[in-house]
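One structure coming up, written as structure tokens, with questions to follow.
Yeah, one chain of the complex is gone here, protein chain that is, but the others are all in their spots.
So, subunit A:
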Amino acid sequence: MELLCLEMDTIIRARPDPNLLCDDRVLQSLLTIEERFLPQYSYFKGVQKDIQPFMRRMVATWMLEVCEEQKCEEEVFPLAMNYLDRFLAVVPTKKCNLQLLGAVCMFLASKLKETRPLTAEKLCIYTDNSIRPQELLEWELVVLGKLKWNLAAVTPNDFIEHIVRRLPLPKDKLALIRKHVQTFIALCATDFRFAMYPPSMIATGSVGAAICGLQLDSADQSQWGDSLTDLLAKITNTEVDVLKACQEQIERVLVSSLREGRQQQQQQQTQRGPSGKGLDELDQSSTPTDVRDVNL
């Protein structure tokens, strides 16, 4: 029999600050500055010769797994991907160094956002020791230089509370909605097609997708007045059509990612022999469940 000790030191975190969340100026400022932190080029069409879009996806998936395993704060992964994209937009990089870059970006994002950041040693272990802490630290400096030390980028996560609290949502569902939104945001960060979208649009689209996915929008039509999309578009000054397209794109990515996850599971199961029942559960659920439990 195994004895597992589940005690963990508690992580000290600040409570949500109503002074920040309820002040309209904060949202407006976020909207004003967010574009400054977007990668400037679609780098697969110019800067990068060795790196293909699927490789970005590979490294992103790996980074997400590491962040999940290490229980990083939610914004660490999207922020790290922002660093990665901004770096790749200016520096031609070889594919064999891409994982190092991903580790460096997580290292930086974690230091910026967490009270107990990921250590260099831990990150190196996750690369199966293919890089050394010394190399990670050296490249940290290079990446910082290329990012011009501008690390406090706006991420989609910064918008979640601002959007959610402006919507008439049932209190008891808020935690679930947040969780879904965060999942969608992470999903978007793994997909290069979203890399140049403003974070507010990704956040708004993700909130829309989450509410639709949980079918909270159809439960009581009257409470919305305008349609959900109109309301969302107003909050972040996004055009309705653009927002709709974004939300649909998110939903498509979710579907294909769920399908991939299912195929992977099936493959694993045929390899291991028939013993699972998780698949049926998956098929039955029409609402998007927690994507991270399914795939990624």
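In this text, a residue touches a chain if its C-beta (ideal position, glycine included) is under 8 Å from a C-beta of that chain, and two chains touch if they have at least 3 such contacts; residues count from 1.
We adopt the following convention: contacts and distances are computed from a predicted model.
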{"item": "Options \"ER membrane protein complex subunit 2\", \"UDP-N-acetylglucosamine transferase subunit ALG14\", \"Ubiquitin-related modifier 1\" or \"Cyclin-dependent kinase inhibitor 1 isoform X1\": UniProt name of the undisplayed chain", "value": "\"Cyclin-dependent kinase inhibitor 1 isoform X1\""}
{"item": "Chain not shown: contacting residue from A:31, A:66 or A:160", "value": "A:66"}
{"item": "Residue touching the undisplayed chain, where the options are A:30, A:131, A:203 or A:243", "value": "A:131"}
{"item": "Chain not shown, touching residues in subunit A", "value": "2, 4, 6, 36-37, 39-40, 55, 58-59, 62, 65-66, 68-71, 86, 89-91, 95-100, 122, 125-128, 130-131, 135, 138-139, 141-142, 145-150"}
